Each structure stands twice: as structure tokens, then as C-alpha cells.
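Only a single protein chain was left out; the remaining protein chains are all shown in position.
First chain written, first letter: the chains are A and B, and each begins at residue 1.
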Amino acid sequence: MTTFLHPSAQVDAGLLCGHNVVIDAHVRIGTNCQIGNGVVIHSGTQIGDGVRIDDYSVIGKLPMRSRQSAMTKEVELSPCIIEDGCMIGAQTVIYRGARLEEGVMVADLATVREESAIGAFTIIGRGVAVENKVKIGTRCKIETNAYVTALSDIDDDCFIAPEVTFTNDRFLGRTRERFRYHRGVTMLRGARIGANSTILPGITIGEDALVGAGSIVTHDVTARITVFGSPAREVRPVPTEQLLESQ
Amino acid sequence: MTTFLHPSAQVDAGLLCGHNVVIDAHVRIGTNCQIGNGVVIHSGTQIGDGVRIDDYSVIGKLPMRSRQSAMTKEVELSPCIIEDGCMIGAQTVIYRGARLEEGVMVADLATVREESAIGAFTIIGRGVAVENKVKIGTRCKIETNAYVTALSDIDDDCFIAPEVTFTNDRFLGRTRERFRYHRGVTMLRGARIGANSTILPGITIGEDALVGAGSIVTHDVTARITVFGSPAREVRPVPTEQLLESQ
Partner (left out) sequence: MTTFLHPSAQVDAGLLCGHNVVIDAHVRIGTNCQIGNGVVIHSGTQIGDGVRIDDYSVIGKLPMRSRQSAMTKEVELSPCIIEDGCMIGAQTVIYRGARLEEGVMVADLATVREESAIGAFTIIGRGVAVENKVKIGTRCKIETNAYVTALSDIDDDCFIAPEVTFTNDRFLGRTRERFRYHRGVTMLRGARIGANSTILPGITIGEDALVGAGSIVTHDVTARITVFGSPAREVRPVPTEQLLESQ
């Protein structure tokens, strides 16, 4: 079995390549990369040095547009960019227009949509969905099956536990007005959210604040404060030894 | 690299086809379809005109039967049917015996099981699991990672937010009796469920009713009423401007 390598693609030295790989037009792959079986790299994708991509991941996919989608305006997307030292698991989908900075890790079965940017050394966990137009800072950790809705903004050193759910539409798909109010979740530097919590649209989680597991967050959270419950209420300051400045 | 096309398969004009595609016996594909790399279309599947299917999706898969499964009776499944204009993302699994009506969109990594039917122009979000024997109406939107349990019935124009969980077994796998009481969730026309909510077995969400995010719904919900909390309680009528008739 063989690899399909488009004549316009450019592959540098040291590539370790599995079976049945598809490398499309104008793709560029840096030195010493490791590409698993059946990986598909769509046209224009730019991959740095020392990148690992595991079996059956799809990189640089073009979005589909539904007649019912909340975001209908077509845009010209820039190519997908995967910087040096990124590690991408099996069966992920990374869209055209996404950018992964140096050393990002994306685990198996995760997706990163168009016009989203992931900061250096951030970990995107297994099965995580990062929607379009999301900005994530450096050294964040977003754990298994968490859902980061469109238009969210996550600063450096944030932590999102497994199965956390973000929302961005307080009209749940009704009224024309809602398009004016679409707002994701904002996490300021070092904010953390516990497992399986739900964050309502437009909420800001303050700097180094902590949301306890299973909470429903309906109001902004003050910096360095712990909240918990449904709806979430303030319970105590974040312990000093857990603050970013103490690490 | 090439496509495997079974001699008994029938493919109409205008097919755009990726590498390593497998098209099995008696498959029929309409005009102007777009089939991504490595897509597998199992035997008998019927695909309409203008359908897009992205990389590595598996269409028409035969179910596996476990010795421990709640539904053990084997049935003869009809072929998988994908009607005109459907869009199917990457790495989805659509089973034999499923039917997608005109213009349905199924996003990446979603699954639709056997004996389920999805109405025209409905959106099945990324990572959604639609179990077997589910009926979903037209123009519904089921968002990322939601779980629609077996035997559920969802009417037209319903909305299910991300990470919502349906249940159908109030005996959690115990007693022989439970098989008589297996009942999914019923959503009447225009009902909506907020992010990460949990709906208990056999519950009916009334017409145009609204379940707030993160609720645990233990009783039926009255038409045009908003409920919220754990367990969910009535909080107010659904605002007039959000009712279906106002759209």
C-alpha cells in the first residue's frame, strides 16, 4: 500500500509515514514528523518540525454549512497551521482556519473548528470539541469530552475538567434578536472549572477563580473565589497554595 | 491509490470521490455527490443526489449484538437511506436501518443507530449519539455530544443543547420487569432542553416547553412552561417572543 502525495506538496527530511496517507495540494510538512496510517492532510495545511499525527486524523477539513446554522456567512479561511512539536492523536478532526501553536497536544477523537487558535503547550483532551472562533491561551488543560462553545475566550493557564459544557445562546435557537447576543464564555488567567459543570452564555470566570464540580454557573465569578452548586454560589476563597502565583 | 467499487454498485454522474473509498454490493449513489477519503458505504445503502460525506465516515454498518444487551431480538434491517442534499461529517457511523430525510446534516463523530429516522433539515451535532428506534422530526437541532436514548420520540422544531442526557431505564439494568418499562423521552413540537440537562425515563416535555440548563427533569413538563433546577421545578411561562408561533 502507498501514500498519495500531491506533486505540489513539500515534505522535508525525516518523515516517518504510515500506510494509506493522503497529502493534498500545497501541503508543507517540516522535518522529522511522524504521520500515522490513513492520516488525511487537506490542501494548504502547514505543518512544522517534529510533529506527530496518529492514525486516521483529518487535518485541514473544510466546514460544512447547514441551511439552519446560526453562522451562515461564508468566509475565506486561511490554511490550517500546526506548529513545531505538536502531538495530535488518532481520529481527530482539525479544520482549515485553525491554528495550533508550538507544542500543543490534541488527544484522540477531539475536534478543533475553523478560526480557532490554541496557544503553546496547551492540552486539548480526548473527545473535546473546540468550536469555531475560540481563542485559547498557553499552558491550558481542557479535559476529556469538554465542550467549548463558539466565541469563547480562554486566557493562559486555565483548567477545564472533563465533560464541562459551555453555552453561547440564551435564547436556545429562537428569535432573530439572539444573533446580536451570541456570546461564549470568558475565562481570565488561571481560572479553573470542575468536572461536568455548565456555564451559561456570556459568563466571565474571574482570574484564578474556581468552579466546583457539577455546578451550574449563572453569574460572573469573582477573581480568586470558589463557587459551587446549582445555581453556583460563593463558598470560600481559593486556597493560597492553589493560586497560580504559588506554583 | 484507488476506490473499491463493487460491480453491483450503481453510481450516477458527477461523483467527486476521495482516495481509498469502499463502495460495497448493491449500493446506489445519486448524481453530484461528494465522497471523502476512506468513506465506507456498506452493502445496500441508498444515497440520493447532492449528498456530501466526509473522510472516514462509515455508512450502513451492521449492529453488533452483545450477550448482555437489553434488546436481544434480531431483526431484518432495511438498508440505510440517505436522502437528497444530506451533509455528513467526518468519522460518523450511520447504521443499516437508519433513514436520513432530505437535507439532514450529521456533524463529525456522530452516530445514528439502526431503526432510527431523522426528519428533513434536522441537524445532528458533533459527537451526538442517536440510539436505535428513535424518531426525530423535521428542523430539529441536536447539539454537540447530546445523548438521545433508544425509544425516544422527538417532534418537529425541537432543540436539544450540548451534552444533554436522555435515559430510558428506571431500574438501571436490574429486574426482568424493566424490559416492560423501557421508555425513552418524548418531546412535543417545539420543546427545548438546555445544556447538560438530564431527563429521566418516560418523561414528556410539552409543546414549546423549555428546560433550563443543567436541570434534572423528574416529572413531565407542561406546554409553554420553563422549568429549572435539580429536580426541575416550574419557574415561569416561556416568553412569548420565543414561542414557535412568534418566529
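The criterion applied here is as follows: a residue touches a chain if its C-beta (ideal position, glycine included) is under 8 Å from a C-beta of that chain, and two chains touch if they have at least 3 such contacts.
In this text the structure is predicted, and so the values were computed from the model without any measurement.
A.B. asks: Using the touch definition from the top, which of B:Thr45, B:Thr111, B:Ser152 or B:Gln242 touches the missing chain?
C.D. replies: B:Thr111
A.B. asks: One chain is left out of this view; which of B:Thr198, B:Thr226 or B:Gln242 touches it in the full complex?
C.D. replies: In the full complex, the listed residue that touches the missing chain is B:Thr198.
A.B. asks: From the list A:Ile123, A:Ile136 or A:Val221, pick the residue that touches the absent chain.
C.D. replies: Looking across A:Ile123, A:Ile136 or A:Val221, the contact with the absent chain belongs to A:Ile123.
A.B. asks: Across the whole complex, list the residues on subunit B that are touched by the chain not included here.
C.D. replies: On the subunit B side, contact with the omitted chain comes from 1-2, 4, 20, 22, 38, 40, 56, 58, 61, 64, 66-69, 91, 93, 109, 111, 127, 129, 131, 145, 147, 149, 163, 165-167, 171-175, 177, 196, 198, 200, 216, 230.
A.B. asks: So that we can see where the missing chain sits, which residues of subunit A does it touch?
C.D. replies: 1, 18-20, 36-38, 52, 54-56, 87, 89-91, 103, 105, 107-109, 121, 123, 126-127, 139, 141, 144-145, 159, 161-163, 192, 194-196, 210, 213-214, 229-230, 241-244, 246-247
To be clear about the criterion, only the chains that are shown with their structure count from here on.
A.B. asks: Given that subunit A is a copy of subunit B, what angle of rotation, in degrees and a multiple of 5, matches their CA positions?
C.D. replies: Rounded to the nearest 5 degrees, it is 120.
A.B. asks: Please work out the Cα centroid separation of subunit A and subunit B, and write it as a whole number of Å.
C.D. replies: So the centre of subunit A lies 25 Å away from the centre of subunit B.
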